[in-house]
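Rest of the complex left out; these chains stay put.
Labels run A and B following the written order; every chain starts at residue 1.
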Amino acid sequence: MPPPPTPISSSPHSLANRLARVAWGIVQATLFRFSPRPLHAWRRFLLRLFGARIHRTAHVYPTARIWAPWNLTLHEHACAGDLTDLYCVAPITIGPRSTVSHYSFLCAASHDFEHPDHPLTTAPITLGANVWLAADVFVAPGVTIADGVVVGARSSVFSSLTEPWTLYAGSPARPVRRRVMPAAAPT
Amino acid sequence: MPPPPTPISSSPHSLANRLARVAWGIVQATLFRFSPRPLHAWRRFLLRLFGARIHRTAHVYPTARIWAPWNLTLHEHACAGDLTDLYCVAPITIGPRSTVSHYSFLCAASHDFEHPDHPLTTAPITLGANVWLAADVFVAPGVTIADGVVVGARSSVFSSLTEPWTLYAGSPARPVRRRVMPAAAPT
């Protein structure tokens, strides 16, 4: 019989990390969460106070949950919708013009369940440009998503999605078809 | 390479719609959400103030999320449970004696991700009579569900369920077997 692993209990995080998260937790539960929806500039200001890199055109909605702003990067016109969960124990990057919709959960941490202490493991999540995660999409630690990918509602992404401009769906998410954009209009 | 689409940013909704949702948002976050559970009549009153059509025997629980009550119709003995999300950007109708259970998400909006501006798209969701959506069921825009259908917990419904009195389950939801009701007792 295998030896019983030690429980997940004592924090693997530094004291500075934990204090910063306490402070952010208070800000998030008050000034951030109850801010009027159109006040994107105010929420960007709060996130930047805690170290986030957020382009001045990016949008984060009031009920988005962010674990540690200092691990969060949003490029121009990136968007994290209401009720999303950006569990950025490791860095999470949302590329230009990419959108994360309701209930989607970007989960940048796990545990090594075959180590006797099952320690925390973390790995960055990176969304390229022009990505859309539809509603209630799960993204596992270490996943990179190529430019122009759309992930259908309720899909789960356990490994990187490498085909650009492709619609993926399902659990695990698999390619469904090309995402065909119209040719650029001459201007 | 396809041209980058314009980000989802400026609201596709009218100013009147947005003002009404601000007002409803305040009511929902206060008078509605913190109402005692048995006060169904009070919540029906609040929803009707904002244009919902709700039969006097229908039940909506305090933590149900409703996007726009004016797009919501509940027939006799219809029920939207706690922690459900009725994202009625287009009309959502819950038929007589139909129940939507915990965490189920009726999502009446999407985006056209192959249009350069990926505009909002919406389509009504309609549940017939005697339907039961069990826990954490997702329903996509435009879906109609036939009378007597049961959808198993954690299923995702991406197209209409047309076989009445049938149990569906899975993602996407598929028919599992007939739902067999006992013959009516003579009284």
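Going forward, contacts are C-beta pairs under 8 Å (C-beta built on N, C-alpha and C of every residue); 3 or more make two chains touch, one makes a residue touch a chain.
A quick note: this is a predicted structure, and the numbers were derived from the prediction, not measured.
Taking the whole complex of the structure file rather than the 2 chains in place, the copy count of the single sequence reaches 3.
Everything below uses one rule, namely that only the chains that are shown with their structure count from here on.
Note on chain placement: the centre of chain A and the centre of chain B lie 26 Å apart, centres being C-alpha means. Across the complex, chain A meets chain B through its residues 36-37, 57, 59, 77-79, 96-97, 99, 102-103, 129-130, 132, 134-136, 148, 150, 153-154, 165, 167, 170-171, 179-184. Looking at the complex, you find that chain B touches chain A at residues 2-9, 22, 25, 85, 87, 105, 107, 110-111, 113-116, 118, 138, 140, 156, 158, 171.
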